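Supplied in structure tokens, the structure appears directly below.
Every protein chain of the complex appears in place save one, which is left out.
The letters A and B name the chains in turn, as written, and every chain counts its residues from 1.
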Amino acid sequence: MVSFSLVFKRECVLLLRTPQSWLQGLLFFTLVIFLFSFVLMAKQTDYQVLLPLYIWLAALLAQLLAIDALFKQDYLDGSLDLLLLSDTDLSYLIIGKILPHLLFSLIPLLILTALLSVVWQFEIQLMAVLLLSLIIGLPSLFLFGSIGAALTVSVRNSSVLTGIILLPLYVPVLLFAVSAVQNTALGLPWQGAIALLGANFILAGILAPIASAAVLKVTAG
Amino acid sequence: MIKQQLAQFISLPYMARLCARITPYLFFVMLSVIAIGLAWGLYFAPSDYQQGDAFRIIYVHVPSAFLSLMVYSCMAISAALFLIWRIKIADEIARASAPVGALFTFLALVTGSIWGKPMWGTWWIWDARLTSELILLFLFFGYMALRDALPQKIGALASSYLAVIGMINIPIIHFSVIWWNTLHQGPTLSRLSLPTMDSRMLYPLLLMILGFMLYYLLILCLQLQTAMRRS
Partner (left out) sequence: MSIQPLSYTAIHLGCSRNEHLLFKPVSFTLTPGTGLVVMGANGVGKTTLLRVLAGLLPPACGQFIRPVDKRMAYLGPHHAQKGTLTPSEQLKFASLANEAAIGAMLTRVKLLESADMPCANLSSGQKQRVSIAQVALSLAQLWLLDEPMNALDKNGEAIFLELLTEHLARGGMAVIATHQEILLPALHALMLET
């Protein structure tokens, strides 16, 4: 019988043993930012307004790329059965499973973003809002993403399908985050957008574990 | 007793028989409503003093847009009924709704951008309503694609969950897009607002909406009969 802490520890150990699984996402993030800024920034105008948006888009894409694999390996090797058979409520176990993935992808990404902000000489406030929006926004994406990953867990080559399913769920998060960042860059108030982002995060936090658990019971049987 | 009657009423064979009986009537009523609506709207209704005859596309655009949301709501409610009480017919309704909804959404997008050409001078701008409509199209596509990718029973349940989650999200999506738009575009060109419409323009529009609803109902009836034959 597995419990929350066991699932959490197990996932942490697994992520530490196979760093490529989360480093890949980080590399993809860097790659996308590089391509965006390289191709689109030739004119060198509006750096402060556009670059944070590229960072957000790159983070979203990297996240979308990674989320599809969230439950897949566990489904294929039978580990998911252990979670499903546990006496502990499945939604807790899912949080235990998601949390390490979230931490391992979010923390390096935040560090990298902070570095880039320094390199690109963002104003302190812009950097702070950008990091804040990532801290609130990426977990929302991750939580919503877990629903998509649960829906397509038994589908082979499901990354595009997961993308189509998740796009509508991702749009509000992206729009709120990007407005916060853009407003800051333009010297407009950003608090409203961050508050909406926070509200969305709360919704995701309540809805996603329950929904993912309900869905996994159907799809991973 | 009442429960039994209800169970019998919502059973697939009963509904399929009922549908088979009303289909021909439904078909003719729908045809005549749409024909009258079109003739009235496209020919008899006066042209708009600002937009001239270009506004007449609303007789297709507004009903499509209205129906796209209505069909999604029907789909999500049916999906929820299926998830809670495992009513098979609810799932059949949800399944049959998806392509119709996608069609209406697509029609709303196409007519919207055709209308946009004379209004905005371009086929597409990220107008809040068009953007929401586009995302709605993705919701329909996601539902159908997921259902297609999974085995029958699992696909029915999984896609029902997706429909319900999408329903929770539609207001949020809509709000976020409007919020984004008001922040980043100047005053959007406002179109006709319905309540102040001249009644000579409004009645054919309502007739068209009714006609489109009848079309949806007709498709549901036909699909339920097909489902009956399949099972």
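Operating definition for what follows: a residue touches a chain if its C-beta (ideal position, glycine included) is under 8 Å from a C-beta of that chain, and two chains touch if they have at least 3 such contacts.
These figures come from a predicted structure and were not determined experimentally.
> Using the touch definition up top, pick the residue from B:50, B:122 or B:152 that touches the left-out chain.
For the chain that is not drawn, the touching residue is B:152.
> Among the options A:23, A:40, A:84 or A:135, which residue touches the chain absent from this view?
A:84
> What chain A residues would touch the chain not displayed?
So the residues of chain A touching the missing chain come out as 1-3, 6-7, 9-10, 13-14, 17-18, 76-79, 81-82, 84-85, 87, 220-221.
> By the contact definition given up top, give the residues of chain B that touch the hidden chain.
151-153
Simple rule for what comes next: only the chains that are shown with their structure count from here on.
> Report the residues of chain A in contact with chain B in the complex, numbered from low to high.
Per the touch definition, chain A meets chain B at residues 147, 151-152, 154-155, 158, 161, 164-165, 167-169, 171-172, 175-176, 178-179, 182-183, 196, 200, 203, 207, 211, 214-215, 218-219, 221.
> Please output the residues of chain B touching chain A within their complex, sorted ascending.
Going by the criterion above, the answer is residues 135-136, 138-139, 141-142, 145-146, 149-150, 154, 157-158, 161-162, 165-166, 168-169, 172-173, 175-177, 179-180, 183-184.
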